[in-house]
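Step one of this worksheet: look at the structure below.
Omission of a single protein chain aside, the complex is shown with its protein chains in their original locations.
Just so it is clear, A and B label the chains in written order, and each chain counts residues from 1 on its own.
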Amino acid sequence: MKVIIGFGLVLALLIVLPSVQNVMAAGDTPGEYLDRKELIWGLFYRLMIVAFTVGTVVSGMIVWLVLRFRESNPKAKPTSYEAEGNW
Amino acid sequence: MVLELQKPRPIWQIMFSTHHTDVGLLYLITSLAFMFMGGALALLLRVELFSPGVQLIADSMTYNRIFTVHGTTLIFLFILPSASAFGNYLVPIMVRYKDMAYPKLNAVAFWMIPPAGALIWLGFADFTWYAYPTYSVISAPGPAADMWIFGLKILGISSILGAINFVVTIMKCKHPDLPLSKMPLLAWAYLTSSLITLVAVPTFAAALLMLLTDRLGASGFFNPAMGGDPIAYQHLFWFTFHPEVYILVIPAIGFMYEIFPRFSRKPIFSHSSGVFAFTLLAIVGFSSWAHHMYASGMSFTEKTVFMVGTLAAVPASAMHVFNFLATMWGGRIKFATPIMWAVGGIALFFSAGAGGVVNAAMPLDFMSHDTYWVVGHFHLFVMGTILFGTVGFVYYFFPYVTGRMYNEVMGKVHFILSFVGTVLVFFTQHILGLFGMPRRIYDYPAIPEWVQMNIIISIGAFIIGIGMAIFLVNLIWSSAKGKPADMDDPFELGGKYYFPYQAKNPSH
Partner (left out) sequence: MSGHSNWPEWIYVAVVIALMCYVGAEAWNVERLIEHVPEDAKLITVTGQQWLWTFEHEDGTKEIGELHLEKGEAYRFEIHSKDVIHSFNIHEYTVLMDAVPGRVNHVWFSPNVAGEFDIQCREYCGLIHYNMRGTLFVEDKGA
């Protein structure tokens, strides 16, 4: 449990720290204003990469499971629960 | 079997019955009727939005009324009653009791739905299903608005009465030999969603009453001209309606907890994970409501708190996905219609959740709030997960209710058309939202990308519509003339059920 929280914190820090440097450098003078659109869409693209990666894994897993464990698959064998007749 | 059409029972016997199977049947027929009606409204909207300019609907007020009644109908008159339908039928069986705890109250709770539905449909309000003030107070035309408010008041009471019935039946009437930890997950779904209802819905009841008195001019809760705050309504509304979306989805996930193990020919991977996930979701679901209000002028700290609350609910939902996939692993799956719907539902559930995480990220809300991204996102939940789970369960339950099998080919065609249509409509709507098209608009400028995507979406909607027409034909024809089913094992899976699906209806 502690490992998970620690891992999460480390991950969060690794992301936050480089961006914090970003804002320290950003100024309030013309030409150095933060570009709202760029920041928001940048975040969007980063999250989309994560979402599509996870999505590919999950969808791929579902497709594989459906094909491998369908009863018409040549490798299909009865589950141990079918022998008892109760699941 | 409560609906054996070839040996019909007198209609008043069903209508005046308090037996849980009959009340369940009444809920089921009502909810399916409203499903088709609400869906038809969606098709009207999609014809109008096919391209810029007027296609079908002559004025924007009619359009606004149609989308308001579409949303209100499908949430309150289809999803909630369909959950109640199967709950009423199955919960007493699952806890091994003879009926619901309060059978007469049960019938009363059902009979509140048709008049409430009539109020909503005869009024046809236009202020969206949220009914946000100050529009709903100072600008929305009555009596439509007031009829909607009364209709929802009645539906709220019906929900609360139903929830009380479920909680008491499960907690107090269950068989002494059945520990809660061994109760089927579908019963757990009803327990948790009913508990959420009892905590969340009264808040909206209060908000509705305040809205009504505001409209009458007797109070100024939400009207700044009388010292009120419209944002207060949003908090009250979303405090109910964020947990409400869990009330909507939890029964559908519960249906999948019946379908996956049954058709995979093995038990659910982890019963205790399912219980834990339902309970955690019910609790954490109360911590995220104001993520619907990110654009209303909240402070950074407030937004952060609700973002954390939103993200905290994701692991609980993710646990259900794991449970289903792990159940299929190592099984020998018969891909009959019900499990096709369940698998499709889980795949779409994931996409819906992923889009939701994007919305939850506060700055991204500036991009997506009140655009078609949100419409696509929540429809992937209500259509992709909830409707798919519910329709799959309707197919599954069909033989038990009617004694006959539905037509399998039509069921599978219905699934394919619905899945393809759902992806075409709602995934495209995400992209349309990224291009900035707001929701709830009657017409739009001829921006090329918007036009192209709207055409695709309208075509997808009609594909879904054709599937639904096939469903309606299948339901009606098969109830009367379908092949008689083997009541012990209608899907020919082998094995026994761990609880009998067949209830003893005293009039049958």
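Just so it is clear, contacts are C-beta pairs under 8 Å (C-beta built on N, C-alpha and C of every residue); 3 or more make two chains touch, one makes a residue touch a chain.
The structure presented is a predicted model; accordingly, all values stated were derived computationally and were not measured.
Peer 1: Looking at B:Leu311, B:Val420 or B:Ile455, which residue reaches the missing chain?
Peer 2: Only one listed residue reaches the unshown chain, and that is B:Leu311.
Peer 1: Which listed residue, B:Phe76, B:Phe255, B:Phe269 or B:Tyr406, touches the chain dropped from view?
Peer 2: Of these options, the touching residue for the absent chain is B:Phe269.
Peer 1: Among B:Ala326, B:Ile431 or B:Ala469, which residue is in contact with the omitted chain in the full complex?
Peer 2: B:Ala326
Peer 1: Go through subunit B and note every residue touching the omitted chain.
Peer 2: 60-61, 64, 126-128, 132-135, 138-140, 181, 224-225, 228-231, 269-273, 295-297, 300, 303-304, 307-308, 311-312, 314-315, 318-319, 322, 326, 357, 360-367, 369-371, 436, 438-445
Peer 1: In the complete complex, the non-displayed chain touches which residues of subunit A?
Peer 2: Here the touching residues of subunit A are 4, 7-9, 11-13, 15-16, 19-20, 22-23, 26, 28-31, 33-37, 39-43, 46-47, 50, 54.
One rule holds for everything that comes next: only the chains that are shown with their structure count from here on.
Peer 1: Suppose each chain is reduced to the average of its Cα coordinates; what separation in Å results between subunit A and subunit B?
Peer 2: Taking the average C-alpha coordinate of subunit A and of subunit B, the gap between them is 27 Å.
Peer 1: What does subunit B use to touch subunit A in their complex?
Peer 2: 261-262, 264-267, 321, 325, 328-335, 343, 346-347, 350-351, 354-355, 357-358, 361, 363-364, 366-367, 494-496, 498
Peer 1: Which residues of subunit A touch subunit B in the complex?
Peer 2: Touch list, subunit A to subunit B: 39-41, 43-44, 47-48, 51, 54-55, 58-59, 61-62, 65-66, 69-71, 76-82, 84-87.
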